[in-house]
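Taken from a larger complex, these chains appear in their original positions, while the remainder are omitted.
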């Protein structure tokens, strides 16, 4: 059997002459993931009072975790220098509830037009929050299981790696030290009975970079279709780098119009390069609402060269109304291609 | 993250030395699609008299339409010069009923053997109608929403881009100015209760090209399994090019054995190159049966170079028993790779 080998470094040199091309990139990662008292929801029962109680079965706390991600990108450039591109992602993950594997799947397509500092995305797009500088900060662990945003409950427009995602539009414009973003998702639900419910979402952002510091602010809201006030989210982030040290700050006003999760959310994260190959990571996220998720985690990355690295993390998840905290940890290898 | 870039033009030069290769091609398109009074069927109710009435909910008339299509082709050539190839298509489309996106999917595989003027396809194949010269003519719009064949209701063997398709065989032989095609689909239904229903389909075609004109005729029929006469279709097409002008004519005898759609169908289409980059398109399709779909549409394509173009169309769908006509329009960009 002849193998068709596609050499990456060799071909990059010839890419500049190509009018149309298909690119493949992505990463694989695998290792051990631990979640304290991991359970699998296998069904639900209804009590005499009408409450629905999920039936759970114990899973193994330590399971084999993995992800294979392949981005399929197609690009063309017009005579006038406008770039058109499309992306579909192929991804396989383990089933974290059962510890068994899932088959790989394909997500919804994203389309882009890029010209100078202007970028327009359509389809399965990331919105202004999902694209916001330092929103995610330094996430921790092989699986990025903890982040500074953990207290946020607003459901913003995000790129879906394993589903169809939204069918929305995102605009981005960069000029000098400033960048602006905005998205609009004409979302429609069909609850049945001939009813159509609009749940349109929009968000906007502004980003300013001065020296080694980046500040960003974003606001978004969702049409509640007359059912009360429109849920909204406001986020302010700060991020900077000083030599081997990097840090981010995060503050959000999370107005989901649900008492248990409404309020202020905050967090921070840090990274430190310890020598040539090791990076230490820390993240903390929290919120003042009863059900806001609090995450504290430390982690490390050890670079093996060639795009491969060993990664791991250790953290605790908790909330004010949670009966107990949950310890989370993972360790494994990641290779980017 | 290193990106694996595959340069198309650079590699074409080396393809002649390859015994086995995997090719990627396709297109992306996205834009705005408008359908007057677009609805989504969300269920069905049964009236007191037993009639089943679909429940529909209003959708947005104007939605974001898109398609990402990637053909995965594998080819080998034997020492004797026989080419074997296989194709699977990866495609993502918007959901035109709801205005939301669908995840990308894979279709059924098609296999081919090619030697000289002879080609045999097996699996998810296009039959003699689907391969017929000028059957589709100049379809109009970013989404090709209108065509000269609109009055035809016969369900012929066609390539499926998003499903498994048929498991059939197609033969094509070209000699000089003549080409012949034939297909056979050994189709079987299992309605349950241990019953097996044969619904085999076959079709044949002949094509003759003289100077700048191509004439083609095709006939096909489907086994009704003893339930009345076998449905059949006869099609005659003519197509020609005169400088910047191209046109097609279409006549069909549509014998679906259903009164509301049986009869003659006809249509025509035209294209005109207006300057170096713009092409104008027109198409018209109709039939004499009460439920035959009539389509009239005009459109344009503006070439941006590099495989990219702007495309749009405007048309009206109607039929004799339709309560009202429906306006359809779209506009957007397409890029081929």
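The letters A and B name the chains in turn, as written, and every chain counts its residues from 1.
In the analysis below, a residue touches a chain if its C-beta (ideal position, glycine included) is under 8 Å from a C-beta of that chain, and two chains touch if they have at least 3 such contacts.
Predicted model only: the values in this text are computed from it and were never measured.
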Point to revise | Whole-complex copies, counting every chain including the 2 in place | key: 3
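The rule we apply is simple: only the chains that are shown with their structure count from here on.
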Exercise for review: Between chain A and chain B, tell me the centre distance in angstrom, where each centre is the average of that chain's C-alpha atoms.
Suggested key: 38
Revision key, fill the gap. Per the touch rule, the chain A residues reaching chain B in their complex are 2, 4, 6, 8-9, 11-12, 14-15, 17-25, 27, 72, 74-80, 82, 84-86, 88, 105-109, 111, 113, 122-124, 163-169, 186-188, 190, 192-196, 307, 336-337
**Study point:** Contacting residues of chain B [partner chain A, same complex]
**Key:** 1-11, 19-22, 24, 26, 28, 30, 40, 42-43, 55-60, 63-64, 66-68, 70, 90, 92, 94-95, 98-106, 304-308, 333, 335-337
